[in-house]
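Submitted below is the structure of interest, expressed as structure tokens.
All protein chains but one are shown in place.
As written, the chain order gives the labels A, B, C, D and E, with residue 1 at the start of each chain.
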Amino acid sequence: MNLAGTITLAHGSGGRAMHQLVDNLIRQTFTNPLLEEGEDQARIPLAELVAQGDRLAFTTDSYVVTPLEFPGGNIGTLAINGTVNDLAVGGAKPLYLSCGFIIEEGLPLETFARILQSMRLAADEAGVQIVTGDTKVVQRGGADKLFINTAGVGVIPAGFNPSAGGAQVGDVVIVNGWLGDHGAAILNARGDLALEADIESDCAPLNALVEAMFAVCPDIHCLRDATRGGLATVLNEFAERSNVDMVLKEEFLPIRTPVRGMCEILGLDPLYLANEGKLVAVVPITAAQAVLAAMQRIPEGYHACIIGAVMEGDGHVILQTAFGGERIVDMLPGEQLPRIC
Amino acid sequence: MNLAGTITLAHGSGGRAMHQLVDNLIRQTFTNPLLEEGEDQARIPLAELVAQGDRLAFTTDSYVVTPLEFPGGNIGTLAINGTVNDLAVGGAKPLYLSCGFIIEEGLPLETFARILQSMRLAADEAGVQIVTGDTKVVQRGGADKLFINTAGVGVIPAGFNPSAGGAQVGDVVIVNGWLGDHGAAILNARGDLALEADIESDCAPLNALVEAMFAVCPDIHCLRDATRGGLATVLNEFAERSNVDMVLKEEFLPIRTPVRGMCEILGLDPLYLANEGKLVAVVPITAAQAVLAAMQRIPEGYHACIIGAVMEGDGHVILQTAFGGERIVDMLPGEQLPRIC
Amino acid sequence: MCLGIPGQITELVDLEFLVAKVDIGGVKRDVIITCVVDDEHPAESCVGDWVLVHAGFAMSRLDEEEAARTLALLAELGDMQAEIDLMRQVETST
Amino acid sequence: MCLGIPGQITELVDLEFLVAKVDIGGVKRDVIITCVVDDEHPAESCVGDWVLVHAGFAMSRLDEEEAARTLALLAELGDMQAEIDLMRQVETST
Amino acid sequence: MKYMDEFRDPATAKKLVEEIKRLAPIARGQRDMPLQIMEFCGGHTHTLFKYGIESMLPADIEMVHGPGCPVCVLPMARVDDCVVIAEQPGVIFTTFGDAMRVPGTCKSLLQAKADGCDVRMVYSPMDALAIARKNPDRDVVFFALGFETTMPSTALTLLQAHREGLKNFSLFCNHITTPATMRAILTDPDLRLDGFLAPGHVSMVIGAHPYDFVTRDYRKPLVITGFEPLDILQALWMLVKQFAEGRCEVENQYARIVPEAGNVEGLKAIAEVYETREHSEFRGLGNIGDAGIQIRETYAAYDAERKFKLQAAASTHDPEHLKCADVLRGVMKPWECPAFAKTCNPQNPLGALMVSPEGSCAAYYAYGKLAKRKENT
Partner (left out) sequence: MKYMDEFRDPATAKKLVEEIKRLAPIARGQRDMPLQIMEFCGGHTHTLFKYGIESMLPADIEMVHGPGCPVCVLPMARVDDCVVIAEQPGVIFTTFGDAMRVPGTCKSLLQAKADGCDVRMVYSPMDALAIARKNPDRDVVFFALGFETTMPSTALTLLQAHREGLKNFSLFCNHITTPATMRAILTDPDLRLDGFLAPGHVSMVIGAHPYDFVTRDYRKPLVITGFEPLDILQALWMLVKQFAEGRCEVENQYARIVPEAGNVEGLKAIAEVYETREHSEFRGLGNIGDAGIQIRETYAAYDAERKFKLQAAASTHDPEHLKCADVLRGVMKPWECPAFAKTCNPQNPLGALMVSPEGSCAAYYAYGKLAKRKENT
């Protein structure tokens, strides 16, 4: 397909222009037999699913990032990995994705094609297929360039049942590496704070990592990817739902220097920064070393470490500071705003 | 939840405000056991699915309509019925939906709550459950008030296999009623053409209708809902994919007077107007009367009628005019624009 | 060129600016009636009148008698045609 | 109030408008150095200097000697403390 | 719908076609070619194709599609001017939907909109005026386009803006007059035409007399015609009757809408606001004296051309391989254009004739499929 020019309303009209965009660009990039059917819905043999587990996992996320492309990824890689990860942290093997585009007229076709291409690569890396989709085009000013929704289905093997409410006193808390990279990379890439930093989004699929973890410990108590709201928010969910306290050791928290630097400049707390390739696991202490070792064998887990423990309590996250004090790490009321005072 | 005020960026931040919105408004409105789990993904027993058919149907659509609310429905009812219908026209029994909101800050909470409420009602009417979801909030000017994506899964009973490529010479073409109501209602509701007409969107779930149709004719050759691009676009897809001609009789086409009136004023062709509760079926002539009779017993099929037949050809849609002539009804290049000349 | 549709004036909306509501197949729109108002047809008398609407303006009155006359002529032509057909049949059959 | 962070000037960006690039834990930002430039410290000499950055302005020079002195004092305090601890131990053990 | 459905009756059509078929050989007489009837107006072309009328006509009659489509005769340079205006900061450019897709030298208004210009479709120039009232800090320009049918509406809108003292409303005037355009066609040495269907809606404004020169000076019979299929068939019947009976008159098939003298108020508004341009270039018609229209000096404040200081549009000719001009003048059939259905198609129109549903190229493109199908089956 000729990639000169931009997306116009015609590409979302339901007519010939839309069919050409869908057939010659989108479908061609994502190509796979289920998608090729070209019906209003993908049709997946249930027998194939039943062979892999006993429950269907089903999830969705919309992606609205600005800018569309940033160091370490783009909205397309986020859309694939984010949904893959939401399936994976349920213990599921991610299998099939849907993909809904909402495009602001004027988006260069070439940008769109590039994002599609990286979605394809991300899907291949995660071992999933995009089997159904939808494309809408809205007026100039009616959207911010491009939004992507993905929904995903996967299959959860029998016996895997991680849950935000499953943490038990004595469990340990593990993350798979550096915190806050994605949030800092986006702040940086947006450019309106005029900062320059060598920070890349951590955007990555976590399904291989999760598979390795379950292989050594089918009884992972809690498992979540730490996206919007960061580590702090996920741990607050765990603590509240499990009615225990999560106690973190500040010096165990893996935070890169430029991320710390950006936080110091802007008065932000890295514990609330978004990640797109980080998970938090709560595992029985007896399994902790095995899980950690399994994680550290997978690239997405090279920097996995224990950051804290589950203690008796009534649903708080507590940070033991390196300085020797303690403080509550509450869920934030809203977005963290850069501050100067 | 207190519905005074508006959606702000805090509601999409991942923090407390978002959790409150999700828990106290969205989850409470959609409430069902799978959703209550509150994990990153819904977990659906596969055994329950296998009991209903042999294939999983999976589809998605994003909804971007302006205005959000219009006679006959709103963006929420569209989001439920549209995805229910895309599952149904694959022969599937629609079961579970995901739901992704993209909200422009400033949307009145009360509007959002009203739309959620009608989604719940639409889901109940269609017999589906919203089991997983996502909420994003974007800056003012970053979206047009509210976009909704739904993805859906359902199960297709063994033997049902409608397909755009399945039309055979001699088949008849059936629609379930008045054409173009949704497109005309939206044009009217937008108000920028300053027209006043008593036209309601036909937004409706078609799964009960489809079930009734398959009950009398498991061998429906083609089945699609005629949404964007209207009847003309669906029939062009059928014709091209089946490599036959679809020949329509103009006097058989059910079009309400005000829809015709609006089309005459604006120079539009009702065959390209969107519908949100209309399907087009191509069925063997031997089954036509049985299918029609079955349809006419269901409210969404009261006005079902035969509008044409499949003839030998190379993929065109031909309209035999009431006046005695013939013309090609091609797919439009882009959106139909009102014209004056 | 020049899409124009017959509609019937149902209501006067603004006598100063000569705005009236027109009904076209059940669809209503405010149109400017400047071009169809004159001494013979003051605005006040327009309700019920048929006009040709183009681009939001009533551009001409529809002369209902002329319309009837044209239709009558066409019908007559039909009769004439029927006569001719009949004559031909008669000719053929004889 | 008044979040301020030490950073090191790595580059002069604009001598006329007194803009310099500052490095803070690997993050760089252009800041205005008007307040840290004087006859004794001309702009040209600033690269390598540590400054306190607030709201995009270098607001003060960081006196590295003073910093060292403070740290030394604190370390000394540590030694003193260690001495006291030792004394106490000796006292207790006797 | 009243006054529409009655004029779409297939039974009556059948009778009319019979009559035409009966009279056509007589009308054609000794001509070696079929009778060439030009429907001047794109609206008529649209009806012909929409109802499949040409296929009903005897071989003695051949329809020639005229240039009566305001977007079809619009030179690319004028679309470029629209884009230039729309790109000014603060401008809201308003237009009928028709003009949105017409290609300019590098982009259409639809593309300009996608690229960020505030281009809005309106149903009426009065709606553009309402936008101006509602946006006092924006400059609202209406693309005034069309033959005499549309001129009163834009003139009355301008006069209303003037009455209200609105400073942020102007017209980009690209109106064109029918009789002058017809005269240009009639003087074309390449053209062979036997008669005209004249545009009914133009005529309701200008009346019947402006066509007198056609019968008087050029001896071509002419019937003013409505837009329903029976209107056209009746008008064709009236035309063949004129030929058969050796008459050459201006007749009015569309008497229910077209008064002999036209519309007094409409003509008054036109005369008040507009005057003819000395030079005006139209696509396919070249520089037609008297056909182009501009806003009088009195209303200069409402003239977008003056307000935005547009250069007099350079005479831009279409690229050599695009034959829109020849098709417009009726000297070439669409399929004879080398671009037809190849590089130029409805998805990607190179010329305006492929854009508008009234454009003959677009119509033949669709019609061609049908014809091909008929051959095959």
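As a convention for this text, contacts are C-beta pairs under 8 Å (C-beta built on N, C-alpha and C of every residue); 3 or more make two chains touch, one makes a residue touch a chain.
All values reported here derive from a predicted model rather than from experimental measurement.
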Problem - Omitted-chain contact residue, chosen from B:9, B:22 or B:121 - result: B:9
Practice task
Would you write out the residues of subunit A that touch the absent chain, in ascending order?
Solution key: 192-195, 245, 257, 260-261, 264-267, 312-314, 316, 318, 321-328, 330, 332-334, 337-341
Exercise for the section: Name every residue on subunit D in touch with the hidden partner chain. Expected result: 1-6, 8, 17, 24-25, 29, 31-32, 34-38, 50, 52, 54-57, 59-60, 62-64, 66-67, 69-71, 74-75, 77-78, 81, 84
Exercise for the section: For the chain that got dropped from the picture, name the residues of subunit B it touches. Expected result: 5-10, 16-17, 20, 105-106, 140
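To be clear about the criterion, only the chains that are shown with their structure count from here on.
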Exercise for the section: Would you mind naming the chains that touch subunit C and likewise touch subunit D? Expected result: none
Completion exercise
So the chain most remote from subunit A by C-alpha centre is C
Practice task
Identify the chain pair with more contacting C-beta pairs: A-D or C-E.
Solution key: C-E
Problem - Closest chain to global C-alpha mean, per-chain Cα centroids - result: B
Completion exercise
Per the C-alpha centroid definition, the whole-Å distance linking subunit A and subunit B comes out as 30
Fill in the blank from the handout: subunit B to subunit C, mean C-alpha position gap in Å, rounds to 39
Problem - subunit B, residues touching no fewer than two other chains - result: 193-195, 257, 260-261, 264-265, 267, 330, 332-334, 339-341
Completion exercise
Residue numbers in subunit E touching two or more further chains are 1, 4, 42-43, 69-70, 96, 110, 123-124, 127, 146, 150, 346-347, 358
Practice task
Write out all the pairs of touching chains, ordered by chain label.
Solution key: A-B, A-D, A-E, B-C, B-E, C-E
